[in-house]
Structure formats: structure tokens, C-alpha cells
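All remarks here apply to the structure that follows.
Removed from the display is one protein chain of the complex; every other protein chain stays in position.
For chain A:
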């Protein structure tokens, strides 16, 4: 029966992620959240690095969610491209805004 359906265009062959994988990802996410709090308690020692450390951990967590929970790991190239293009345009927005503010000329009203 299964053999018969392999070439059937009306049958889906879902990619099922094992529960153990989801469990491991969830545990990693919990662990990284605790790590964020531990880093927060040492923010005086970290100094200027405190913010980059917090966001680096957030970035790792976001990557785990995207790849495993949102299945981008097993998704099509076009879907990965669509999502990545969002971050590209966001970076563009940031760069243009930053350039605008950095190059403004302060003017004093003559009135």
C-alpha cells in the first residue's frame, strides 16, 4: 500500500520531526534563558560586553527556534530566502536611518 502511494500526486509525505529533537531544542532554549540571567548578574564585570553577550544569546535562541521549531532546516530554499530577505531590508532601514541622523547639520533658528 505504502509502495503504491509513493508516486501518487495526491498523497503527502510529511517530514515528521521526532519528539526527542523538539525536547532537546526546548531544553537548550531553557538553558540559554538561564544563561542570559546569569550573564545579567555579572553585568558589572562584563562592562561594555554585557549588551552584546545578552543579544548573542538571544540570537542563538532565535536560530534554534527558526531552524527546528519553524522547520527552516528542512524547508525549501525559497522560504529560507523569503525570511532572510526580511532581515536584509531591516538592516537597510537601519543603515539609512543611522546615516541620516549621523549626517544632520544642527541649525539654530535666526528668529
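For this structure, a couple of remarks:
Note that contacts are C-beta pairs under 8 Å (C-beta built on N, C-alpha and C of every residue); 3 or more make two chains touch, one makes a residue touch a chain; residues count from 1.
To be clear about the criterion, contacts and distances are computed from a predicted model.
As stated in its UniProt record, the chain not included in the shown complex is "Cytochrome c oxidase subunit III", which appears among "Cytochrome c oxidase subunit III", "4Fe-4S ferredoxin", "Sugar ABC transporter permease" or "SRPBCC domain-containing protein".
Panel shows chain A; residues 1-2, 4-5, 8-14, 16-19, 22-23, 25-26, 29-30, 33, 36-37, 40, 43, 50-51, 54-55, 57-58, 61-62, 65-66, 68-70, 75-76, 78-79, 82-83, 85-87, 89-90, 93-94, 97-98, 101 of it touch the chain omitted from the view.
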